[in-house]
Every structure is written in C-alpha cells, then in structure tokens.
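First the structure, in the form of structure tokens, and then the observations on it.
The other protein chains are all here in position, but one chain of the complex has been omitted.
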Amino acid sequence: MDEFDIEVLADPDLEDPVLVEGLPGVGHVGKLAAEHLLEELDSELVRRVYSTHFPPQVSIDDRTAQLASAEFHAVTPEEGRDMLVLSGDHQAQDSEGHYGLTDAFLDVGEDFGVEEVFALGGVPTGELIEEYDVLGATTTDEFADRLEASGVVFREDEPAGGIVGVSGLLLGLGERRDIPAACLMGETSGYLVDPKSAQAVLEILQDVVGFDVDYESLEERADEMEEVVRKIQEMEQQNAPSPADEDLRYIG
Amino acid sequence: MDEFDIEVLADPDLEDPVLVEGLPGVGHVGKLAAEHLLEELDSELVRRVYSTHFPPQVSIDDRTAQLASAEFHAVTPEEGRDMLVLSGDHQAQDSEGHYGLTDAFLDVGEDFGVEEVFALGGVPTGELIEEYDVLGATTTDEFADRLEASGVVFREDEPAGGIVGVSGLLLGLGERRDIPAACLMGETSGYLVDPKSAQAVLEILQDVVGFDVDYESLEERADEMEEVVRKIQEMEQQNAPSPADEDLRYIG
Amino acid sequence: MDEFDIEVLADPDLEDPVLVEGLPGVGHVGKLAAEHLLEELDSELVRRVYSTHFPPQVSIDDRTAQLASAEFHAVTPEEGRDMLVLSGDHQAQDSEGHYGLTDAFLDVGEDFGVEEVFALGGVPTGELIEEYDVLGATTTDEFADRLEASGVVFREDEPAGGIVGVSGLLLGLGERRDIPAACLMGETSGYLVDPKSAQAVLEILQDVVGFDVDYESLEERADEMEEVVRKIQEMEQQNAPSPADEDLRYIG
Partner (left out) sequence: MDEFDIEVLADPDLEDPVLVEGLPGVGHVGKLAAEHLLEELDSELVRRVYSTHFPPQVSIDDRTAQLASAEFHAVTPEEGRDMLVLSGDHQAQDSEGHYGLTDAFLDVGEDFGVEEVFALGGVPTGELIEEYDVLGATTTDEFADRLEASGVVFREDEPAGGIVGVSGLLLGLGERRDIPAACLMGETSGYLVDPKSAQAVLEILQDVVGFDVDYESLEERADEMEEVVRKIQEMEQQNAPSPADEDLRYIG
C-alpha cells in the first residue's frame, strides 16, 4: 500500500461543489455535523483514502472488516450547492501524516472541481455553553466578510493556540493552492460529545451553502446528552454536603 | 538492509495453501496456536522477513545471535490443506511498519499461491473464561457463513475497538488484494498467557482446514497456568480478611 | 507539500549579509532578540520555509490563517552589515526535521550569499541573573577570537550538554559547508521569558555586526517581567512562615 492511497469508487459530475470536512475532534462537533448531512441527504460514496499514517486497524461492521480510511461522499441536494463530504473515524498519527493526508484530501477536492472548503470542528471553552457561537477563520478577507454576514464570529487571535490537525491544514495548504477555505468552529465545553454545537455549525453552513436539512435527530441526541449531564450533576450533588447542612453551619 | 527484506530459504510447491498467522498479541493466543502447529506437524522454514521497523535487536539462542524477524514455515500434512505458518517474537514498532510488514507477508503468501488467510489471536474479556468462544471477522459474507458453520461466533460490532496490528491488517489489506481473510479470536481474560484459548482457536481451524494434531502439550501448559492462577488466588485470600470475620461484623 | 518547502517572496540584493537566527528556545532569548531587530529596523519578508516536520497547525492572525513556517526577513540598515533575520514560532518536532530544516535554512542563506551565521539563544543557569554574560561557541578559532574581543565569554566544555536544535545544527552543518557560524547564548534563569538576556545578546551582536537599534521597548518588557517576578516573590513570602515566628520557635 502507498503512504497515501486514494481508492476511486465513483466519479459523478458535481457542479461547483464545496468540500465539507468533519473528522473526529473536539466534542466530535465536525464529525457529528458531517455525519448528519450524510444521514439527512442522499449521497454516494465516491472515494476512500487509506494511509500508513492512519492507525494499523480494521473496524468490524456486522461480520466484515473495514480498513481504517477517510471517506468522501458526493451530495447533490435539490436545494443549494453540490457538496463533497469528507468523514471518517480516524486522524493521522503523526505530523507528516496530517500534512500528507490533507494534501490527498485537497487532491480529491480538485478532482471534483471543489471551489471552497469548509472545515467543521469545535472550539473548547472549558465551561458549559448557553449560546452556541460559531467562530471562524479563513484564508481570504472576502471569504471572512461573507461568513460574518451569515453570523460567523471572528475574534482577534482566537483560537489562541491556532487550529491543529486536518482542519487547520485545509486552510494552510488550501491557501497555498489558492482554494478559499474556512474553518467553522462551534463553541463547546470540550468535555462531552456536543450535538448542539454541531447543529449551530450546520445552521451557519446551511445559510452559506444553501441546503435544507431537518435537525430532529440531532436534537434528540442533544436531549440524550443533556440527560447524561443532568444525571452526572445529580450524582455530584448527592456526594457533596447538602445545601441545608452548609446553611446551618453559617447560621450556627 | 531494506525497510522490508524477504529472505528466501526454500521454495517448496504448496497445493492451494492457507496462510496461518500467529504473532505475539493478547494472551499470546495466536503465537501459542501457530507454534503448536509447528511443534506437532512436520514443517520447513521457507522465508524470513526482516524489517527496520522491528526492534533493533538480536535474540541469543545457545551461543549464536538471530536478528529480529518473522518466519514462514511450510506445512504439508497428510490430512487437510497445505499451510504456510507465520510466527515470530516481534511486532512492528510503528504504524508504517505494521502496514509495510503486512504487505510483505501477503507478498510471501501470494508467492506460494495462498488462497485464504487465517489471522489467529485473542480477544480480551477482562474476566476469567469458563467456555472459550472463538469470535470471528472476515472480508466476505461467504467466508463468514463457512466459519459460522464451524462454530465461530460473530457478534455485531465486536470487538468494539476493531482489530489492531498485523492480524487486523491481514483482513484490511487482504480484502484490497481480493484474498479472503478471516480473524479467529479466542476469548481470553487478557491477563495471562492462555493455552486453552489457543486450543479453542486451533480446534476451529482444524475443522475448517482439516489437519489432525494432538493437544496434549497445550493441555499441559494450560494445567500449569491454572496452577499459577490457583496460587495467586490463594495468596489473595490469605491477605483478605476471612469471611468469618466479616460475618461477625454484620452480626455484632 | 514537500518535506521542506521554501517559498520565495522577494529577492533583494544583499551585500555580504550575515544570517541571524532567533527561533523559540530557552527564555525565548533568541526569538525576542530577532523580533526586536525586525521591530526596530526596516525589513522585507523574503522567504517562508514550510515543513511537514513543523506542527500540523495554522495560527490565526485577525481573521485569516497562517500555516506554520519560519520566516526570513532581509534587513539593510544604514549602519552596519546587511542581515538576513530568521524568526518564527515553531521548532521541528523530530530529529530529522531539525537536520532538514537547518539544511533548508543554510540553503536560503547561501542563496543570499551569507558569509557568517549568528544563532541567538539562551543558556539556562537555574538561578536569577544579576549580570548577563553572553556565552559563545563557534566553528573556527579565528571567529572565536573576534567574538571574545567583543565581550563574548568562552568557558571550557560549556554548555555542558552541548547545543541542541537548530541553533546547534547551524554550527554543525554550517561548519560542514565552510560557513563560519557562532552561537551567542545569553545567560538566563530558564524559568521566564527574559528580555534582559535578549538585550545582552543583541548588544554583543551590535558590536560585531554594527547596526544601531534602540532598546527602550525591550527594557519596558524587562520591567514588566520584573514586576511579575516581584509579585511571585511576594506571594511566596505570604505563604511562608514569617522569619519572626521561626526565631521565636528557636528561643522558646
């Protein structure tokens, strides 16, 4: 197997498509968002990218094995622009793998004539979120203006540590290829899988790209997560001294 | 030395052979199983595979040194199909090594016309085993059907973490070469070398491939391991408070 | 992207330039010194060096992303020799990256006809510094003589652990290319960013190379750091038992 190996499964014509990336990361925000698109819209598996920089691993699906890979699905919705959705269960395991895979992903994008790249992800805030802002970073000021008009928030020097991994490199290497690229980062606590943050990111993307999806299943997953959080909080309260006890101390 | 270096030691003709892999892993199940085949059946060393991804190490056997390698033995038993048995003391030390070595192993397999691959290993359950199920994963449904008929158990999405290392990649890369491959994973606690699990795996393989071996030496090793477990349990009981003491506490 | 990728942004003629390197390191001494030169003197960005051995990362500056890189600025001051200043936010992440990047940096230097290399850095002493000596190491005795005349201190077998990273390799690989190279290492505690140490290094370089810069902004940063140190010491004193208490114990 080559270091980076692109398997061609189908070659549909796409019209001015955008590339939408959602690989695993903070709060699984990007991955949830990309997978939601694939669940809600008709899609066709068009490419698999294998790499010796992925974990040496197969996953078991029913009875058969699937080699670690990233997948591209073509989505041609009735409303909005065509999309090439990049998803998967793995990130590269080293720096050279991140660079090489991102180059391979952009090669696939260029095969399909991709005109813009959207890297979806989460940005950790360290606390529970009430209102889910979506932070942005781009390769051109013109792109930033358009995103700002759709509600994306740009804050100076944020995220402070930059953007790491494939999402960041899609901007860095995209810019070097003159492909406009943006990173849409949903705020998220960073502690839990966060379907609400994924929905916030998708709603921005929907406004920019123009598809039409239902968010019911994502809202259900968000409710499930809130139930989990509620139970954790309950357990913590039972272990902590009761408020009554604490009040008494202050009175007595 | 090349990154992956195949040394040719003999080139016997094999008839429709199967490749049986048993490198070190969970409970040493695969390694014990492969080595048992080589002890019980006549075999000939046909290939050694060296790699700069193996540990930089020689082992000392009597007075002379043997460079880290994986070995292929040809086994042509009276009963059952010819086998190419892959064994050794080492795994690759990084992701690229796992991919490259598995490709080299499949190259050797194709040299000998291998028609099916069986990767032997263990799957950790975290608790002591009474009845040793053998879990399976394959590259084709047809292969899975045949294995199920021989008693292999297929459970949805198990093992949950997928299959890591050479055993997993023999399926993943085998499938890409159109070589049917299966992983037979004996259940094992994961804490100890497990000859019983190795025997369970071999009994399945025996049914599928058709050789005839005696299990006495493996049963003796299993008895030795049970003696070890018994002694550990005794020591733990002596350190724990006696049940009598605990009862008294509750009464008093 | 290539493993090491030099982007040409401008190609001014420089007269007998010296290469001045200030990448991140102990006390950020070299980085502060190089950045101070670029703030105080007119400069032009001439090269960016990208590498798959840098972290897979973009930094966000205002709204747009910048791929991890090292930058060369050409500085042609009225007084003193022309300079090629190498700065950046990253070091390579592995040994091969350090070697390869240093070779790429020397390639850029040779493109511009660099005649001497000055690697700027800090040397940790483990204690707060009163007087900031600047230690030296070079590739030739003649170069060492000149530096000693400018106040650089040479101590036998110091630094004891040698010089690690790009600064060290600029000497090691520079020597192999017959480019005279020196490392100027400002003493620094090693615990804090140290603008005073950076100033000490620059004052030596000023004497050797002949530029004329103002140190006010560096002195302001040094004052800020001293304020930080003062506050830390105050907090430590409040937590420690007062000397009075301790005396009493001995008396009572």
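A few notes on this one:
Letters A, B and C mark the chains in the order given here, with residues in each chain numbered from 1 onward.
Heads up, the rule we're going with is that a contact is a pair of C-beta atoms (placed from the backbone, for glycine too) under 8 Å apart; a residue touches a chain by one contact, two chains touch by 3 or more.
Only a predicted model underlies this, so the values are computations on that prediction, with no experimental measurement involved.
Within the full complex, the chain left out of the display contacts the shown chains B, C. Annotation: of C:35, C:89, C:175 or C:203, C:175 touches the absent chain (contact as defined above).
Residue C:183 is the one among C:183, C:204 or C:222 that touches the chain missing from this view.
Considering C:87, C:138 or C:197, the position touching the chain not shown turns out to be C:138 (whole complex).
In the full complex, the hidden chain is touched by chain C at residues 92, 95-96, 98-100, 102-103, 136-141, 144, 154, 156-159, 162-166, 168-169, 171-173, 175-176, 183. Of the residues in chain B, those that touch the hidden partner chain are 1, 3, 50, 52-68, 93-94.
One rule holds for everything that comes next: only the chains that are shown with their structure count from here on.
Viewed as a contact network, the protein chains form an open path, each link joining two chains that touch. Taking the mean of all protein Cα atoms as the centre, the chain whose own Cα mean lies nearest is A. Chain A maps onto chain B through a rotation of 90 degrees [Cα fit, steps of 5, range 0 to 180]. Averaged C-alpha coordinates put the centre of chain A at 38 Å from the centre of chain B. Counting partner chains per residue, chain C has no residue touching two or more of them.
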